[in-house]
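Removed: one protein chain of the complex. Kept in place: all other protein chains.
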Amino acid sequence: MKLNTMSDAIAKYVHNGDTIAIEGFTAFICFAAAHEILRQKLEGLTICRMTPDLIYDQMVAAGCVKKMVFSYLGNPGVGSLHCIRRAIENGIPNKIEIEEYSHFGMVGRYMAGAAGLPFFPLKSYLGADLAEVNPNICFVDNPYGKDRVAVVPALNPDVAIVHAQRCDRQGNTQLWGLIGMQKEVAFAAKHVIVVVEEIVLEDVIRSDPNRTLIPHIVVDSVVHQPYGAHPSYVQGYYDRDNKRYLAWEKVSRDQAATEAWLAEWVFGVDNWEGYLARLQAEEPNIWDRLAPGSAPSQPVNYGTYG
Amino acid sequence: MKLNTMSDAIAKYVHNGDTIAIEGFTAFICFAAAHEILRQKLEGLTICRMTPDLIYDQMVAAGCVKKMVFSYLGNPGVGSLHCIRRAIENGIPNKIEIEEYSHFGMVGRYMAGAAGLPFFPLKSYLGADLAEVNPNICFVDNPYGKDRVAVVPALNPDVAIVHAQRCDRQGNTQLWGLIGMQKEVAFAAKHVIVVVEEIVLEDVIRSDPNRTLIPHIVVDSVVHQPYGAHPSYVQGYYDRDNKRYLAWEKVSRDQAATEAWLAEWVFGVDNWEGYLARLQAEEPNIWDRLAPGSAPSQPVNYGTYG
Amino acid sequence: MEPMDRMFAYTPSEMMIATAARALEGERVVFVGVGLPNIACNLAQRTVSPDLELVYESGVFSARPARLPLSIGDPTLVSCATSVVGMADLFMNYLQGGRIETAFLGAAQIDRCGNLNSTVIGDYQNPKVRLPGSGGACEIAIHARKIYIIMPLSKRSFVEKLHFITSPGHVSHMPGERVKLGMPGSGPQLVITNQAVFEFRNGEMTLYSIHPGFTVDEIKSEVAWPLKVAADLQTTLLPSDDELRIIRKELDPDGIYTSK
Partner (left out) sequence: MEPMDRMFAYTPSEMMIATAARALEGERVVFVGVGLPNIACNLAQRTVSPDLELVYESGVFSARPARLPLSIGDPTLVSCATSVVGMADLFMNYLQGGRIETAFLGAAQIDRCGNLNSTVIGDYQNPKVRLPGSGGACEIAIHARKIYIIMPLSKRSFVEKLHFITSPGHVSHMPGERVKLGMPGSGPQLVITNQAVFEFRNGEMTLYSIHPGFTVDEIKSEVAWPLKVAADLQTTLLPSDDELRIIRKELDPDGIYTSK
């Protein structure tokens, strides 16, 4: 049975010391999974994400991170990630090891991981300093010319947590909007937890097979967790809660305030349903405020043949 | 103005001695373009396709091909490509140079071409003979291990001709079904002719942006050519005309019969409309026979935000 | 019932299909071509492996064809599949990514190590017969976790030395040759023919099971090298009535692939 609660999925697939990737470029960021990882008191994690965003800022602040692999540290459209800066600049709450790439470098690492390649080539890094501080960035000779091409090593996380709009009960997963690296990280990981807004019938999936980016054979666990990406967004389901991105900018400037926030919003609730209840208590019409209007795709005909 | 007749598009973008790719894996094979190339008496072409199929069998038989780059020679589900075999085995109508890869090798060549990489790595060819007869297949050392990885060079055709279901007047192109390498070959080529079953309003394209695999910035010319992929098929628009694939198996066994076929179906008509008229004269209900039933994709909501 | 009594109750193709289907018991993700492998996989789904997932080289995953597909690119495979992807995803993420457990291959020639030739008869530069070439076969042979080969037994095909190695099998008799060359898959496991089934023992094709009605000597005479015979030689089980019924009524009612 693949359909699990978040609590069971995390307990089963995420272990102390694991390398995990919770991806999603601005959208689909699965805060529900991160909070559950914190509640389960996992330790010594290596966390990978192109854009650590608030989700890893919170994880770093909670002290469960040993190392972070990334390519851009920012609160998108807002400012800095203060908790991560505190950890890097001052070792608060603990010193974390960092392994840094450019976006394309992370893209290449996931692509190689997904594709069973030891490395991925890209034309980058020459003339810049990143390869000087990251020995995992190498160069190979181009056998068809005289130039050298940068390569980055495959990244194969122990666990990937991938948020999406919908899947069927087997885990065949469809997503649309900013698809980011969701497909590649799912193929790259040893275990995959898919978290969706909706579980749909297999027939819905089968009506549009080109939209299925993640097939069930790479999915270990399916979690049905509506609003699981709040305060980030899910295209067509809810908008980004920018108010709370702005609020984090203030909270996160101070470690004590951050810990108080975590105590209230993460450790002070039993699960994501508890978080959502607290959210709605604070702002009763939140889901109305964040509800997008309707903009359906025009259907295409796959045809019947037989 | 991007919207052209096939005749104008071929005249403008395809020249003697060019390297061209008319791709499409079993589906989307643009016979309309190939026939027009033959009518315009182009010469000395290098033709690239993973599966040369009937389309390149016809081009080779007509004598316009100097060289062929490919990975699988077959009349899919039927048998041999007799014209190409005659050219390779007996130099009829002329000896052609061949440059051969596996499917993944061709995939890698198009990917590198699309991505501006000099080469693409793949774990293949060791233990087999293809690299012995194709010096373009090389090996590089894996800097992260002790193994070697095969690489193939970028393929950047002078012209790619890409068939699809629909695009807007600018050339923003959507396709579904067996998408094959249509996207990559379009990005890899120096010039791109998109041939579609339907020209649709930009709003149709914009209602489902994830379905747009080829953006207008890579498209030089748009040709509206319904049934332009016959006797191959276009998902949701018409079925493969297998009768004619089977018929070709007989015709193509003999060079004289093949030339008679070309005289009638290619040189004996002015354009694709002429071919279709002849087809319908031979089989009045052909498009009824090949019409698929309706199987629409279920819409997804992209949402309005603003 | 003696084997000879049933000799005309099933065709050689049906025998190969039933044998292949049974070999799929417990497999999860299989890479298929059209023809016999396709029918064998569909038969396995209906008998020993209901959860078997079929992946087609054209990029189709978990198809639900409404008719017998004419080729791996048939549109009937696309409609109602759970996922359809481009060639890049197929070769990168599915095949090279190690997601394919089992794949079927055939060829014009096979050698005792299970290396396959589907490229050329004669010299590559001046071929006597130009064959289709690799397609995806070279990579399938390297990456699928297990390879099952289906081809008719004949001395013209089971040769001492291939004219061209299109797809590597166990490469040579040197143990660990595949590992040394960095091949993730474990190579050919079975060769299923119209007369017998062969296994690979220490990388060498070994007669393992004879179809009813054939003898070891007959089979040896169709193989160009001195054939090893397993000490535990078996007789291949006949297709059951159920299997024959499914093949004939459901999978190939017109006998396109199975009448011979």
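The first chain written gets the first letter, and so on, giving A, B and C; residue counts start at 1 in each chain.
Methods note: a residue touches a chain if its C-beta (ideal position, glycine included) is under 8 Å from a C-beta of that chain, and two chains touch if they have at least 3 such contacts.
Remember, predicted model here, so these are calculated numbers, not experimental data.
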item	value
Touch partners, limited to displayed chains, of the chain removed from view	A, B
Residue of B:Lys2, B:Arg206 or B:Arg253 in touch with the missing chain, whole complex considered	B:Arg206
Listed residues A:Gly17, A:Gly74, A:Gly268 or A:Pro284, member touching the removed chain	A:Gly74
On subunit A, residues whose C-beta touches the chain left out of the figure	25-27, 50-51, 70-74, 76-77, 80, 84-85, 88-89, 100-104, 107, 111, 122-130, 133, 147-148, 176-184, 233, 235, 239-240, 242, 292, 295
Interface residues of subunit B (partner: the chain not displayed)	111, 114-117, 168, 170, 172, 183-184, 187, 202, 205-207, 209-210, 212-213, 215-218, 302-306
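The working rule: only the chains that are shown with their structure count from here on.
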item	value
Taking each chain's C-alpha mean as its centre, the one farthest from subunit A	C
Core chain by centroid distance, with centroids computed from Cα atoms only	B
Which of A-C and B-C has more C-beta pairs touching across its chains	B-C
Rounded Å distance between subunit A and subunit B, as computed from the means of their C-alpha atoms	37
Subunit A and subunit C: spacing of chain centres that average the CA atoms, whole Å	41
Junction residues of subunit C - those touching two or more other chains	60, 74-75, 78-80, 84-85, 92, 96, 143, 184
Subunit A residues counted as touching two or more neighbouring chains	116-117, 207, 210, 302-305
